[in-house]
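Note that one protein chain is taken out, while the other chains of the complex remain in position.
Order of writing sets the labels: A and B. Residues in every chain begin at 1.
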Amino acid sequence: MGAVQSFREMCDRPKNTNVRLSLPAVCIVWQTAMIILFGVFIRYNEESDTHWVEYKKENNIPSDIENDFYFRYPSFQDVHVMIFVGFGFLMTFLKRYSFGAVGFNFLIAAFGLQWALLMQGWFHSLDYTDGKIKIGVENLINADFCVAGCLIAYGAVLGKVSPVQLMVLTLFGITLFAVEEYIILDLIHARDAGGSMVIHTFGGYYGLSISWMLYRPNLDQSSRLQGSVYHSDLFAMIGTLFLWMFWPSFNSAITDHGDGQHRAAINTYLALASTVLTTVAVSSLFQKHGKLDMVHIQNSTLAGGVAVGTAAEFMLMPYGSLIVGFCCGILSTLGYIYLTPFMEKYMKIQDTCGIHNLHAMPGVIGGIVGAITAAAASESVYGAEGLINTFDFEGEFKNMVPTKQGGHQAAGLCVAICFGIGGGILVGFILRLPIWGDPADDNCFDDEPYWEVSHRSSDYIHPAE
Amino acid sequence: MGAVQSFREMCDRPKNTNVRLSLPAVCIVWQTAMIILFGVFIRYNEESDTHWVEYKKENNIPSDIENDFYFRYPSFQDVHVMIFVGFGFLMTFLKRYSFGAVGFNFLIAAFGLQWALLMQGWFHSLDYTDGKIKIGVENLINADFCVAGCLIAYGAVLGKVSPVQLMVLTLFGITLFAVEEYIILDLIHARDAGGSMVIHTFGGYYGLSISWMLYRPNLDQSSRLQGSVYHSDLFAMIGTLFLWMFWPSFNSAITDHGDGQHRAAINTYLALASTVLTTVAVSSLFQKHGKLDMVHIQNSTLAGGVAVGTAAEFMLMPYGSLIVGFCCGILSTLGYIYLTPFMEKYMKIQDTCGIHNLHAMPGVIGGIVGAITAAAASESVYGAEGLINTFDFEGEFKNMVPTKQGGHQAAGLCVAICFGIGGGILVGFILRLPIWGDPADDNCFDDEPYWEVSHRSSDYIHPAE
Partner (left out) sequence: MGAVQSFREMCDRPKNTNVRLSLPAVCIVWQTAMIILFGVFIRYNEESDTHWVEYKKENNIPSDIENDFYFRYPSFQDVHVMIFVGFGFLMTFLKRYSFGAVGFNFLIAAFGLQWALLMQGWFHSLDYTDGKIKIGVENLINADFCVAGCLIAYGAVLGKVSPVQLMVLTLFGITLFAVEEYIILDLIHARDAGGSMVIHTFGGYYGLSISWMLYRPNLDQSSRLQGSVYHSDLFAMIGTLFLWMFWPSFNSAITDHGDGQHRAAINTYLALASTVLTTVAVSSLFQKHGKLDMVHIQNSTLAGGVAVGTAAEFMLMPYGSLIVGFCCGILSTLGYIYLTPFMEKYMKIQDTCGIHNLHAMPGVIGGIVGAITAAAASESVYGAEGLINTFDFEGEFKNMVPTKQGGHQAAGLCVAICFGIGGGILVGFILRLPIWGDPADDNCFDDEPYWEVSHRSSDYIHPAE
C-alpha cells in the first residue's frame, strides 16, 4: 500500500503543462522509429509495384481496372475524410477547445496510421517468402480503421489530457487493436466489416476505462468551459455530417468486391436515415418545450452506422437496417440524457463526448445484431455460394455453419470488450504518471496550455466570463 | 365564405411553438410506417444481393467491377454530400438560424429518402414477379434527388415554419415528385438526367407556392434577424462550394455508363465555371463602389449547374455549356437584385433563400435548353447508335425523332411547373392549419423556439441588439 500511496502522491503534484521537450522528443523519436521499421519491413504489394504489368500478364488479368485501387480507393478517401474531418470537427463543439480537438486528432491519427500499417501488417500482410509487409490500398483503409479506435477513445478524455498522453494512448491503442483484431477476425473467425466490435466496442471501452483511471474529482473547476458556443456547435455539425454521409463507405470499404460492398453501403445508408428520426423524437420529447439539443443531433444520429457495422455485409434486409437504426437512435439519445450524468456521478467516468452512447453501446448492439443475423443465415436466403462467400466458409472453416458462426460472433464481441476495458485500465495507469504534462483540474477544456491563442479576439471566451 | 372566414380566424390564433408532442409523434409514427412498408416491399436487387455470384455466371459478367456500384458509387457519395452539407450549410447564412438550417435539412432529408425509395420504387423498380421493389445504388441516388426537390422548397420558407410543417412538406413533396417524375420520364419520355425540370423547376415552384400560401404580412417584425453575420456567411460558403464542386457528379450520376456520365460531368463543370464570372460581373456592377454581395456569390454561382441539368448528357458542346452558364449567372444575379424584392412586395411571395433565382428560373431555362438541344440533335453529330443511346429511342419509342423529342421535353417542363404550383398551393393550404407549431411573425429566423441555445455565448446575437 505504501507504493500505491507514494504513486498517488506523485500523481498529485502541481501540474506543469509545458510539453516543450516531451512533445518534440516523442514526435521525432517515434517518427524516426517508423522510418527505420518501414525501411526494414514495408514494401509495395503486387498491385502497387511496378511489376504489376508483369503480374497482370501472369495472372491473366485483362485490364488495369481490376487493380484493387479502383474497387476501394473512392471508399478509402471517404474513410480518410471521416478520420480527419469527421472525428476532428465532431469534437470542436467545446467553446475553447476546438484547436485541441481538430489539431490533436490530426496529430495522433497521422502517427497512428503509420504504426497501424506495421502492427496490422505483421498480422495480416506479411509475405513469408521475404519477411516483408506488402501494402496496398486495403492496408491504408485498415490503418485508418485502426486509428478510429484511438480517436474514439480520445473523445472520452477530450480536454483533460496533454498531447503527449494522447500519443501514448495511441501507441498502446493501436497495438491492442491489432492484437484483438487478429484474435477476433483470424482466430475466432468472426466477421466485422464495419468494425462494430473491433473498432467501436473496443475503442469505446478503451476510452471509458482510461477516463475512469484519470478521474478528476474537481473537474467542475473547469465547468465554465464545458459548454459550446453557437458557432462551435456549427463546426461540430461539419464533423457530424461528414461522418454520417460517408459511413456507408466506412462499412463497405473492405467488404467483398461486388455485392458485398454494394449491400453494406445500402444497409448503412438506411440505418443512419432511421436513426436521425428517432434521435430527433427522443431529443424533443425529453426537453422542456420540445426543443432539440445539439448534443443529440451531433452524436446520436450516428449510432445507427455503428450498430450495423458488423451486419452491414450480411443479408440484414433493408427493413432490418431501419430497425437497428430506429432502436439505436432512441437508446443513444437516452444515454446522453440519463447515462452520461449517471456515469459521471456514480461511476467516476467523465466522458466528455459521450462516447459510451455513440460508440460503446451501439458497438455492443452491433455485435449482437451481427451474431443474430449470422446465426439466422440460411442457404435459402443467401444461396449456396453466397453463403460461403459472405461468411468466408473456406479453408479451415469449410465446415462452419451459420449457427456456429453466430456463436463465434458473440465470442468476438466479448474479446473486444475485454481488450477495451483491460487495455484501458493498463494504459490509464501509465497515463497517471506525473510526467506527461496534463492540465490541472481548473485548466481543462482550454486550448491555452497547448496552443498559441490570440487573446484579443472578440470571439474568444475568457475564463473570467 | 363563412368556412373560409372561420378557417382564417383559426389560423390567426396566437402561435405556440411547442412541438414536444407533435414532432416526436410524427417522427416515431412515420419511421415505424417506413419499417413496415420496407418490410413488405423492399429487397436488394440482383447486384446487391448475395446471389450476385450466381447472377454473374448466368449473365457472363466477367468481373465484379461491372457491378453498377463501381459505376455510380463515387457519384452517389458526391450527391449525398450535396444534399446534407451542400443544401444544409448553404442555408446557414442567417445570423441565428443556422441550427435550424442544417438540422432540419438533416431531419427532412433523412425522412424523405426513405419515403422516396418507396414511392420511386413503386413506379420504377417494382419486380412484378414477386411484387417487391429491388434496390441498388441507382435507387439511392434517385432518392437523394427526390429529397433535393423538398430541400429546395425548404429554402423558400426557411425560418418561418416548424419542423413538423417541414415533415409534412416533405411527405407530400416526395409523393408529388414521384408522380410527376413518372409522368415526365416514363409517360412523356422526356430526358432529364440532372433534373432541371423534375427537381429544380418542380421544387422551386413547390416552395414558392407554399411560401405564397403562408404569406406573413408582418414579417418585418423579425427583420432584425434576417441578415447574416461575418462567420455565418462563411459557413454558407461551405455549402455553396460543395454544391458547386460536386454538381458535375449530380448531373452525371444516373446518366448512361461510359460517354454519358463523362460528357455530363464535362458540360456541368464548364457551365458552372462560366456562371461564376458573370455572377461576379453583375454583382459588382449593380452595387455601390462595385462591391460584391455574398448573397450572389453564395447562390447565383450555382445557377449554371441547374440550367444544364437536362442537356448535360446531350451533345450540348463545351461552348454551349459556357453560354448557358453565362446567361444564368446574369439572370440569377439580376433576380436577386430586382425580382426577389418585387415578388415580396407585389406578389406576396417571401422567398428567404431566393430559390426563384437559384432553382425555379434556371430550372425553366434548363428545360428550354434541353428541349432545343434535343430538337436540334442529328445523326451527323451523335452518330446513328449514339442518337438512339442518348435519347433512348428504343422499345415503344423506337420511332421517335429528335424534333418530336424536343416537343416532349417542353411538355415535361410544363408538367413540372404545374405539379410545383398546384402541389404547393394544396400543401400550403394544409400547412396553414393552426396545429403545426409554427413561429409568430416576430419570432421568425430564430433558433430559439426549436433549439436549446446557450444564451451566454458572446457570438450569439440577442433580439434586443
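In this text, a residue touches a chain if its C-beta (ideal position, glycine included) is under 8 Å from a C-beta of that chain, and two chains touch if they have at least 3 such contacts.
This is a predicted model, so every value here is computed, not measured.
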Legend entry - Among A:Ile35, A:Leu187, A:Met347 or A:Ala384, the residue in touch with the chain that has been omitted: A:Ile35
Legend entry - Selected residue (touches chain absent from view) among B:Phe242, B:Tyr336 or B:Trp436: B:Phe242
Legend entry - Contact residue for the chain not shown (choose from A:Leu113, A:Val282, A:Ala312 or A:Leu387): A:Leu113
Legend entry - Sole contact to the chain not displayed, among B:Leu126, B:Leu277 or B:Ala411: B:Leu277
Inset, instruction - Name, in rising order, the residues on chain A that touch the hidden chain in the full complex. - result: 17-25, 27-28, 30-32, 34-36, 38-39, 42-44, 47-54, 56, 62-65, 67-70, 73-74, 77, 80-81, 84-85, 88-89, 92, 96, 98-99, 102-103, 106-107, 110-111, 113-114, 135-137, 140, 163, 231, 235, 238, 449-454, 456-460
Legend entry - In chain B, positions touching the absent partner: 62, 65-66, 70-71, 74-75, 78, 95, 227-231, 233-234, 237-238, 241-242, 244-246, 248-249, 257-259, 261-263, 265-266, 269-270, 272-274, 276-278, 280-282, 284-285, 287, 289-294, 297, 301, 315, 317-319, 322-323, 326, 381-383, 385-387, 389-390, 458-459, 461, 465
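Quick note on the criterion: only the chains that are shown with their structure count from here on.
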Inset, instruction - Report the inter-chain centroid distance for chain A and chain B in whole angstrom, where each centroid is the mean of the CA atoms. - result: 34
